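And then chain A:
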Amino acid sequence: MKKREVAAMSKTQYSGVKVKRFSKGFVIAHAVNAISFFALYITALPMYTEWFDWLYPVLGGPEGARLLHRIFAIAFIMPTFIWLIMDPKGFFRWGKELVTWKKRDLQFFTEFVKELFGFKFKHVKQTFFNAGEKINSIIQILTAILIIGSGFPMWFPDLFPKAVVQWAYVAHNVGFGLAIAVVVGHIYLSVIHKNSRPGYTGVITGEVPAEWAKDHYTEWYEEEVKKGNFPDLDKDKKKKKGA
Partner candidate 1 sequence: MAEYIKYVDVTKCDGCRACMVACKNWNDLPAEPEEFQGSVQSHAKVTANTWNVLSFIEHEDSKGNLDYLFRHSSCFHCSEAACVKVCPENAMHYTDFGTVNVDSDKCVGCGYCVQNCPFDVVQLATYKDKNGKEYKKAQKCTMCVDRLEEGMQPACVTTCHTDAMEFGTKEEMLKKAEKRLSEIKDKYPNAMIYNPEGVGGTHTIYVLAEKPSVYGLPEKPKVPTSAVVWKDYAQPIGKMMLGATSMALVGAFVSNKLFNKEGKGHEEEGGGSHE
Partner candidate 2 sequence: MTNHWSDLQNTDCALIMGGNPAENHPISFRWLTKAKEKGGKIVSVDPRFTRTSSKADVYASLRSGTDIAFMGGMINYALEKNMIHKEYVAEYTNASYLVKEDYEFNDGLFSGYDKAARKYDKTKWAFETDEEGNPVKDKTLSHPRSVFQLLKKHYSRYDVDSVIAVTGTPKEDYLKVCEEFCSTGKPGKSGTIMYAMGTTQHTVGTQNVRAFGIIQLLLGNMGLPGGGINAMRGESNVQGSTDFGLLYHLLTGYVGTPTAIPEHATLDGYNKKETPAGGYWSNKPKFLVSLLKAWYGPNATKDNEFGYHFLPKGNKNYSHINLFNAMYKGELEGAFLFGTNPVVGGPNAGKEKEALSNLKWMVAVDLWETETSAFWQEEAGSDPSKIDTEVFLLPAASSYEKEGSVSNSSRWMQYRWKAIDPKGESLADLEIIHMMVKHLKALYKNESSPAAKQFNAVDWNYGGGDHPDIDLVAREINGYDLTTGQLLKTFGDLKDDGTTSSGNWIYCGFYPEEGMNRSKNRDNKDTGGGNFLNWAYAWPANRRILYNRASADPSGKPWSKDKAVIWWDGIQQKWVGNDIPDFKPTVAPADPGGTAPFIMINGGLGGLFAPTLNDGPFPEHYEPFESPVKNAFSSQEINPAIAIIEGEFNLKGDSKKYPIVGTTYRVSEHWQSGSMTRNQEWLSELAGHMYIEMSEELAKEKGIKNKDQIIVSSARGEIKAYAMVTKRFKPHMMKGKMVHQVGMPWHFGYKGYATGDTANRLTPHIGDANTTIPEYKAFLCDIRRAD
Partner candidate 3 sequence: MVEINLNRRQFLKLSGATAATLAIVELGFNEKEVHAKTKELKIAKATVTPTICAFCGVGCGILVHTKNDTVVYTEGDPDSPVNEGTLCSKGTTIRQVYTSEKRLTKPLYRAPGSKKWEEKSWDWMYETIAKRTKETRDRTFVEKENGMFVNKTEAIASLGGAALDNEETYLLAKMMRGLGVVYLEHQARI
């Protein structure tokens, strides 16, 4: 690949071979999603709990916080469309994978827990998205629907029946509660957990170390190899068998 010679970006001893994992559309969408999510989180925090009332002055008072929350709310709705427009293929593959569940997906979880806590684990062959990511996606989709769906009645209460607005508060709260839980995990895995870190870099640059990709998303990697898009790492390391 073109960027084979790129220097290792982390302590991880990869061969330096990078493969394209994320399209530009996805990268942008993900970034917008991430930034707006955190912005929404921060702008809502002082209302969620008084511990963060000190944020009001920072945000320009309740009115400033409210305005920002609304601006980022719009931003928060955008990623789906960004991805869909800039990378429809990737978007639809994502959609397809989310509804495709096989045995390996379930196996993933047992291994994932081990990996998460640093125990011995083995990689279960995964497609472009592993089962964890799929769960993440699904929960995020659901919570986004909850949050965005409830956000409208909260924003424009006069346009909705009162009961809808009242339940919207609950939905927003539940959606947000779930989302933050998932997001915290997601972030942990991507930023803090050592084994996922290449994914974090990848979601910014679009590229990931080939070996890492092969380990984590074997099925996908192999498919891409077949298509001739990715280098066949097994060829380089003939002694070793693919997992």
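The candidates came about this way: all candidates are chains of the complex that A comes from, given by their letters.
The rule we apply is simple: a residue touches a chain if its C-beta (ideal position, glycine included) is under 8 Å from a C-beta of that chain, and two chains touch if they have at least 3 such contacts; residues count from 1.
Quick caveat, the model's predicted, so the values are computed rather than measured.
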> Which candidate touches chain A in this complex: 1, 2 or 3?
Replying inline: 1
> Touching candidate 1 in the complex: which residues of chain A?
Replying inline: 11-14, 46-50, 53, 56, 61-63, 65-66, 116-123, 157, 162-163, 165-167, 169-170, 173-174, 176-178, 180-181, 184-185, 188, 192-195, 211-212, 214-216, 218, 233-234, 237, 240, 242-243
